[in-house]
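With one protein chain held back, the other chains of the complex are shown just where they sit.
Labels A, B and C are assigned to the chains in the order they are written; within every chain, residues are numbered from 1.
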Amino acid sequence: MDDRKNEQEPRKVVLGVIGADVHAVGNRILEYSFRNAGFEVENLGVMVSQEEFIAAAIETAADAILVSSLYGHGEIDCRGLRGRCVEAGIGRILLYVGGNLVVGKTPFAEVERRFREMGFDRVYPPGTLPETGIADLRCDLGGPGGAA
Amino acid sequence: MDDRKNEQEPRKVVLGVIGADVHAVGNRILEYSFRNAGFEVENLGVMVSQEEFIAAAIETAADAILVSSLYGHGEIDCRGLRGRCVEAGIGRILLYVGGNLVVGKTPFAEVERRFREMGFDRVYPPGTLPETGIADLRCDLGGPGGAA
Amino acid sequence: MTLSNHRLPHDEFARIRAEVLAQWPTGADVDFAEAVAYQRAIPDARRLPLRLAAAAREGTTLVQPRAGVALVDDLVDLLRYLEKEGEADLLPTTIDSYTRQNAYDDAAKGIEESRAQGRSLLNGFPAVNHGVAACRRVNESVGVPVQVRHGTPDARLLAEISYAGGFTGFEGGGISYNIPYAKKVPLEKTLADWQYVDRLTGIYEEQGVSLDREPFGPLTGTLVPPCISHAVAVLESLLAAEQGVRHLSVGYGQCGNLVQDIAAIRSLRLVTEEYLDRFGYRDVTVSTVFHQWMGGFPQDEAKAFGVIGWGAAAAALSGATKVIVKTPHEAFGVPTREANAAGLRATKQLVVMLCDQKSTETAEVRAESDRIVAETRCILDRVAQLGEGDLAVGTVRAFASGVLDVPFAPSRFNAGKVLPARDDRGAVRLLEPGALPFTKELLDFHRSCMEGRARHEKREVGFQMVIDDIYAVSKGRLVGRPR
Partner (left out) sequence: MTLSNHRLPHDEFARIRAEVLAQWPTGADVDFAEAVAYQRAIPDARRLPLRLAAAAREGTTLVQPRAGVALVDDLVDLLRYLEKEGEADLLPTTIDSYTRQNAYDDAAKGIEESRAQGRSLLNGFPAVNHGVAACRRVNESVGVPVQVRHGTPDARLLAEISYAGGFTGFEGGGISYNIPYAKKVPLEKTLADWQYVDRLTGIYEEQGVSLDREPFGPLTGTLVPPCISHAVAVLESLLAAEQGVRHLSVGYGQCGNLVQDIAAIRSLRLVTEEYLDRFGYRDVTVSTVFHQWMGGFPQDEAKAFGVIGWGAAAAALSGATKVIVKTPHEAFGVPTREANAAGLRATKQLVVMLCDQKSTETAEVRAESDRIVAETRCILDRVAQLGEGDLAVGTVRAFASGVLDVPFAPSRFNAGKVLPARDDRGAVRLLEPGALPFTKELLDFHRSCMEGRARHEKREVGFQMVIDDIYAVSKGRLVGRPR
């Protein structure tokens, strides 16, 4: 697979809120912000299954899947996503996840560890601004100022 | 000394706020409440020195000295009061103390220990209602329902 | 069956009921006659409609948390704690998100995992999986009324189990538990499913069991102008009353501008009573629910206490019958019981302290309240028109045409054309009115509100204002000023 596209061509991301989660507000803002930052955004909205994320990523040849989970079931909902990506042949795709990932106020280091172990490349605490994710993605994709 | 007076004769207490403390509100209410409960109250008001407490107790032949300290210097101000009572010949007088006795929020058990060691018979935490002190005093003086 | 706003006929109800109770094994435990007997024996102190009526009489504002965990014993502990240490007047049982999707298999897994890990992996209580007996145990463990709070588009089985399980109040409605809580469930379906829930409530009422039904007021909790949530509340009230519901609690999510918040509760009571009366539902009691700020919270707990205090104060000054309380953990996750109780006590202090200062009749409040009523009437009357007299049909058509339109809702049956933003004093107004059927005068008012703010901020009216307003409270402001 070609991970290093032409710098001019807009990078593509698939965006969505996983599981039975209906928190739509952050998702709207993420879509708006990533678009404004020059990304091509395929926004699946809320209540997105792992299968839908993967299908959309394959269809759009996306560089990254940005998963949100707000409602607390993120831990259950996200398990096995990396594995399914591997099975579907997009095993190296960037996986980011953010929101209120677990039930209850939990030290973030602990949460990050759990989700990294599940195969996520970046894990964001509650209240993260889109700018943070955008900067990281540029960096991970080798955009301006980032390593390839 | 005669600790057991005629039950009909009103019991006498000396009341005041010790040291450089000017918190006057609780003192007014204590005076009112102890009077209403049938005690004879000699209220020295605020900013009362150890010497003034003892002189008033001797002069009125009081059964108890009720010390308040709100402003945080209670620990310094109250030291040696029992000793001075002994010197003055009223060593067995009841000594009660209440208010915000030390600087800062402190576990009350610790505060109580410190003031008991200084020779106080009863020590009250912040927010104590006058009723509590009245009931205890009746009990300690062998009033209705109390032991002699 | 095509949807219409008529009382569900007995045989139709019975037919559906057989299906519903078969959806999950625990449905078999529901025996209506036995459940009525059980409900009748519940002491007055635990009967929600009675407690609300008493509060309305005394002019006090009752305090209620949100709370729910995966396992029964833990829920009992939690509710007892909130009753005792939180001084809660009313208790909830918040249902987990799998149950809300009728995904009882997933809920079962969540229960198992929670047992195994010794911590709740579900964000609420899976009442259907636990069944009638467990629910009764929960209710019998406390001394105050317990209401089921959820967000379930199809809550028929949940309602059956809840009422048989001794709960005396049930939140939700065919609009308010669809549009903010679902992506592709048709309104026809949820309206019909909630007719069932309301009819179920009605037949309990007919047996002398009084139950409270509460449309979910705050909708998406994010900059919802009062007229939109009021219109939904009134419609759900009318639809419920048609099915025989007798006790309604209508809700509103705090916007943050004091005059608007007080006026919203005032107008909500007035407009609900007006329409119930106009449509001939005369023996229905109405109480009001004030939700403390429902949008994004500040992360800092002390700041969260500030927001909670403001919600408590506004609730008291508005004279709402009850206030639903947030916690200092809001920005992070489902709160610990200690955090939950702390939010309750901070609120309790203020609602009791301020109970003598209701300010519903100042000139400012009356003017704002009158405008909200006028806006709400515009919407409701157009809904009735669109439905050719049938409010259920009208509701479906109104959403299709954007006459009813909830900001930021995930449902694809919601137009999503309306954009709200705050005016210069922080009241929520319309930046983009979409297809809301307002008079020119009302539209002009909203436009001039936005222009006033734009002038003050020296920037154009636009979507950036909306984004700034969404983040504002979590960043310590109400109006999202440019930085």
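We take it that a contact is a pair of C-beta atoms (placed from the backbone, for glycine too) under 8 Å apart; a residue touches a chain by one contact, two chains touch by 3 or more.
Here the structure is a predicted model, which means the values were calculated and not measured.
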| item | value |
| --- | --- |
| Displayed partners of the chain not shown (whole complex) | B, C |
| Per the touch definition above, residue among B:Glu40, B:Glu75 or B:Glu112 touching the missing chain | B:Glu75 |
| Residue in contact with the excluded chain [from C:Val148, C:Val286, C:Ile308 or C:Val334] | C:Ile308 |
| Option touching the unshown chain, where B:Ala24, B:Ile58 or B:Ile90 are the choices | B:Ala24 |
| Of C:Ser210, C:Thr285, C:Gln349 or C:Gln385, the residue in touch with the unshown chain | C:Gln349 |
| For chain B, residues in touch with the removed chain | 19-22, 24-25, 28-29, 32, 45-47, 71-73, 75-76, 100, 102-106, 126-127 |
| Interface with the unshown chain - residue positions in chain C | 256-259, 298, 300-303, 305-310, 312-313, 317, 341-350, 352-354, 356-357, 359, 362-364, 424-426, 473, 476-479 |
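Note that only the chains that are shown with their structure count from here on.
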| item | value |
| --- | --- |
| Farthest chain relative to chain C (centres taken as mean CA coordinates) | B |
| Euclidean distance of C-alpha centroids - chain A vs chain C, Å | 31 |
| Per-residue multi-chain contacts in chain B, two or more chains | none |
| Numbers and ranges of chain C residues touching at least 2 other chains | none |
